[in-house]
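Omission of a single protein chain aside, the complex is shown with its protein chains in their original locations.
Moving on to chain A:
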Amino acid sequence: MVKRLILPVVAVLVLLACCLLSLLVGRVWIDPAVLADGLTTPRTDLAWLILFELRVPRTVLALLVGGSLGLSGAVLQGLLRNPLADPGLLGVTAGASLGAVIAIYFGLSASVALVTPVLGIIGAVLAAALTLAIGRNGTLTMILAGAAVSGLMGAGLSLALNFAPSPYAAYEITSWLLGSLADRGWDQVLLALPFMLAGWACLIATMRDLDALTLGEVQAESLGVNLGRTRLLALAGTALAVGSATAVCGSIGFIGLMAPHLVRPFVGHEPRRVLLPAAFVGALLLLVADIAARLIPSSLELKLGVLTSLAGTPFFFWLVLRLRRMAPS
């Protein structure tokens, strides 16, 4: 019993340590004393302002976004029974990106800051609706529909870059697409949070069905699983959680792919038990990546999405090699 508790306890301690680090690290290093002091007595100086208005929302957002990516990745891998599935598969990420880029393209983001994430969420939901409309009949058709929708949204992104009104707009679009948590505030957290909570509820509701899918689709259906409902919940949950995450901070790759793999061996590969640990590990990975992005010295900001891709690709290679070794030749 005690042995079973060690791993979760250590994981939570590591997460807390990373949260603390995330609050203190950055262009301006915060003295831990400011944090301790500010908790007991109200402060209004610059250090406290940076801490409360920038670092705390950034840390919270890293946890929420990473958690959404990890959870959605675990659900999709369980649903598709494919270890290479990730939240970008259903066209949701591309849809959210296109929505946000439209806001930047027409200069709407300059007038009201929140227009970008709002349009991003609308884009994610529309992309998911399109994927569902075309590919509702089966899991394979849903993946193909997702690929088609991703392609369509990608074409829209290219079009926006092609006709960008000024080089500056093109630069703004590209740098937004790279994904970052810098300069996000409480507004973004509060905007994304309700969508994420709704998405998590949908994703977690698939737990039991994912377990039954261990036996394949036919047996799962014979055991009373309504596969159409499971697919709908997974798609809607991904659209809401990952869509709003992408709308707020751009597309961030590999977290959704990696997190479920990292936890699977520790929970006996049971799809149900992968979900919450995957969300936890996703949150931890993104937080660590964000801290690293702030620590690595560079004249320009190192974008978070770039860093996760750089760090994630070797993992992907390892995964492919491992699958090749396990598969019968």
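Of note:
Note that a contact is a pair of C-beta atoms (placed from the backbone, for glycine too) under 8 Å apart; a residue touches a chain by one contact, two chains touch by 3 or more; residues count from 1.
Criterion: contacts and distances are computed from a predicted model.
You can't see one chain of this complex, but its UniProt record names it "ATP-binding cassette domain-containing protein", from the set "Altronate hydrolase", "NADH dehydrogenase", "ATP-binding cassette domain-containing protein" or "Ni/Fe hydrogenase subunit gamma".
Of the candidate positions A:137, A:158, A:222 or A:313, contact with the hidden chain is made by A:222.
When the whole complex is considered, the residue among A:160, A:213 or A:248 that touches the unshown chain is A:213. Listed by residue number, the positions of chain A touching the unshown chain are 81, 207-208, 211-216, 218-219, 221-226, 268-271.
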